[in-house]
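Here the structure comes first, spelled out in structure tokens, and everything after it is commentary.
Removed: one protein chain of the complex. Kept in place: all other protein chains.
Showing chain A:
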Amino acid sequence: MLKYWDRKEKPYILILFCLPFMWMLVSLLMGQYFPDPGKLLMRLSGIWASVYVVAVMAMTVVGKLKLFKGINRYRRFIGITAFFYALLHFIIYLVLFAGLSWKWISSDLIEKPYIYVGSLALVIMAILAVTSTKVMMRKLGKKWKPIHRLMYLAAAGVIAHLWWQVKDDISLAVYFSVFLVPLLIMKIPTLPTYKKYFKKT
């Protein structure tokens, strides 16, 4: 077991991270989201994706505290979980919401800017998930960090997507903005340092 998992607690953390997914899956199969599961599940999966985006973004602050130093080693794990729920959100849209109707999906994806910002976040998280392994870290070397700082751009996409989806109830958009916006603002002073990455690479 330990050969595959570098730390023995990781399988349990995996199960913990999967709990919301399993809960949604069981509820779906039990008919809890009847009669329009797509609409409700899109909301729930979106909420969980946003929760994990907040969690991974909060690492910059929380991970620096002495008490929580230990959680830094799970940073990539949490990031991949955020990607998993974002992907799930997208798949639920495709299958349960739009019924895999190309007519529906194409007109949404191509014409609705509200979907662009969410898709941008999803694509960035996909790239980060693929490059999150130790092998990729070694391969990318100094480039790894600037690539993974794209997560801030993804988080900005999540905020825009949340505000854009508001019909009437702004509470979700407010809750997640309260966490994400300060974390993004904190990063503004570090923007000039990006120049050096571009020069070297």
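In the analysis below, a residue touches a chain if its C-beta (ideal position, glycine included) is under 8 Å from a C-beta of that chain, and two chains touch if they have at least 3 such contacts; residues count from 1.
Please note the rule applied: contacts and distances are computed from a predicted model.
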item	value
Omitted chain, identified by the protein name its UniProt record gives, among "Glutamyl-tRNA(Gln) amidotransferase subunit A", "Sugar ABC transporter permease", "Protein-methionine-sulfoxide reductase catalytic subunit MsrP" or "Fe-S cluster assembly ATPase SufC"	"Protein-methionine-sulfoxide reductase catalytic subunit MsrP"
Contacting the left-out chain in the complete assembly, out of A:Met57, A:Leu96 or A:Leu122	A:Leu96
Contact with the hidden chain (one of A:Phe21, A:Phe77 or A:Tyr114)	A:Tyr114
Missing-partner contacts on chain A, residue numbers	28-29, 31, 34-40, 95-101, 103-104, 107-108, 111-112, 114, 164-165, 168-170
